[in-house]
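All remarks here apply to the structure that follows.
All protein chains of the complex are present and in place, except for one that has been dropped.
Moving on to chain A:
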Amino acid sequence: MSNRRSSRQSSSAPRISDDQMIDLVTKLRQILPEIGQRRRSDKVSASKVLQETCNYIRSLNREVDNLSERLSQLLESVDEDSPEAAVIRSLLM
């Protein structure tokens, strides 16, 4: 397994070792169920794992952005005496 990977990559480029990759995949599986379901063995390519990780981080950042927008609009439309205002006040106090 490692032989195949080393023949494809140049020796000068720093590689992620197999142990690190297995560790990363294991931990990511707990966080991203999609990766785990696709392949059970540790033959998941390093490239694929990195790609999934990058996509995941990007999607989380996008979601933070959208949620910030939503929260901003939510607070905009809240008037002082509404039940929303009471809940938010209790959340922040």
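The rule we apply is simple: contacts are C-beta pairs under 8 Å (C-beta built on N, C-alpha and C of every residue); 3 or more make two chains touch, one makes a residue touch a chain; residues count from 1.
Everything that follows uses one rule, which is that contacts and distances are computed from a predicted model.
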Omitted chain, identified by the protein name its UniProt record gives, among "glutathione transferase", "ATP synthase subunit a", "AP-1 complex subunit gamma" or "Transcription factor IBH1-like isoform X2": "Transcription factor IBH1-like isoform X2"
Residues of chain A in contact with the chain not shown: 8-10, 13-17, 20, 23-24, 27-28, 31, 45-47, 50-51, 53-54, 56-58, 60-61, 63-65, 67-76, 82-84, 87-88, 91-92
